[in-house]
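Shown here: the complex without one of its protein chains, the others still in place.
Right, chain A next:
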Amino acid sequence: MPELAVKSNCYDVAIVGGGVVGCAVARRLTLDGARVVLIEKGADILSGASKANSALLHTGFDAPAGSLELQCMQAGYAEYLAIRAELNLPLLETGGMVIAWNEEQLSKLDGILAQAHGNGVGDAVLVDGAAVAAREPHLAPSLGAVLVPGEHVIDPWSAPLAYLTQAVVNGAEFLRSTEVIGGRFADDEWALDTSSGPLRARFVVNCAGLFGDRLEASLLGDAHFSIKPRKGQFLVFDKMAAKLMRTIILPVPTERTKGVVLARTAFGNVLVGPTAEEQDDRVHARTDEATLEILHDAAVAMIPELADVPVNAIYAGLRPASEQKHYRIRREDGRQFLTLGGIRSTGLTAALGLAQFAAGELRAMGLEISALAEPVVKPMPNISEMAPRDWQAENHGTIICHCELVTEREIAATFDTAVPPGDLGGLKRRTRACMGRCQGFYCSANVARLSEGRLDPPMAAAS
């Protein structure tokens, strides 16, 4: 086992932002032999855009032809499939269908199919309404669909956690609750001022998501793009919904957005979302009842039986969209700086591909590293419904969360990992505790006790 990192005088690379992209870049560069620090403003990873998405692993069938986005999605897709077994990450091989509900949408399916084939997704096929109904008997009648067998569902939280965990167990440093305040590039290295003190690094990779433009402006003096947050609200149905569908239901996209998706989750639920609402606020991702009702109705219109299924969760996320559709990449060779910005909806799929891309760019900029010979592999505990859970194991002990069947020892164990949770959201994402239908009615007091002194903010104080 390689030596764990000591606080280095000078890192090879400082990655700013612990979203899915930052975590994937940390893993890639660490495995490639760099001394890496990941700096995250929040108390945990996935504190911004990456905590709320639709959890899909896309083939890139509808991505712009020839784009970096498509290239990174397809590289990321392939690498996820290659590493998921050893990292114990789930894959729900659902396939996806772009459904035509009306004639106008039907007329667009040929174009979507052609684009899919052009993007190398050769197994995409056109199916008629009867075939859609045969595949998804609970779905409302449709006119047809483009079936994309390679569209899958993954766990959007365990995946980035696994990436950062690989980095940390192989020597990377993770600085949480740490904000980059400013910095200077001189003598071949960056001196970064952070809220936790100064640190030095030869290269900086900007994975700051919703604040990517601001970080660029702060470190380079100007920003080459500006973030226009796009809010997406979601609604999650209880687990009895999972028997009502299998395939991801995608809409025919409009100019502006990919539209509302109906999909199973790795945890046995069904989610519907996202909306696409422009806003200036980069921090608050607020849900509102009227919009949630529209989403609920949209889901029920697609699968009428969802009307009888309780709603478990509501949430909203902000996508770091910019004034242009494509990824916003900026490479400053002279100042050893790379921005991976404007990663909107496809970041979960593209992250591993973006990390490969970033490693290539940094090498081209002069980073000389050689890959670790025998990196440590640290598999994730399974919290998905795709494999046996801890409560199904012998001697699993007390079950704390009854809705999601989370054991006390799973909660204890997550605090003892390389990247333990820093806030309640992080604990929920790692264990599923409080994520079920009762939303903590039964277990949150127990979870508060088990997490005392470990979360910021704490769940409770002595009464």
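Quick note on the criterion: a contact is a pair of C-beta atoms (placed from the backbone, for glycine too) under 8 Å apart; a residue touches a chain by one contact, two chains touch by 3 or more; residues count from 1.
Keep this in mind: contacts and distances are computed from a predicted model.
Colleague: Per UniProt, what's the omitted chain called: "Cytochrome c oxidase subunit 2", "Pyridine nucleotide-disulfide oxidoreductase", "Cell division ATP-binding protein FtsE" or "Peptide/nickel transport system permease protein"?
Modeller: Matching the unshown chain against "Cytochrome c oxidase subunit 2", "Pyridine nucleotide-disulfide oxidoreductase", "Cell division ATP-binding protein FtsE" or "Peptide/nickel transport system permease protein" yields "Pyridine nucleotide-disulfide oxidoreductase".
Colleague: Which listed residue, A:I314, A:I383 or A:A433, touches the chain dropped from view?
Modeller: Final answer for the missing-chain contact: A:I314.
Colleague: Could you tell which one of A:S67, A:S226, A:N382 or A:Q439 touches the chain left off the display?
Modeller: Here the residue in touch with the unshown chain is A:Q439.
Colleague: Could you pull out which residues of chain A are in touch with the chain that's been left out?
Modeller: With respect to the unshown chain, the touching residues of chain A are 236, 238-240, 283-289, 291-293, 296, 308, 310-315, 391-399, 402-403, 405, 423-424, 437-442, 444-446, 448-449, 452, 456-457, 459-463.
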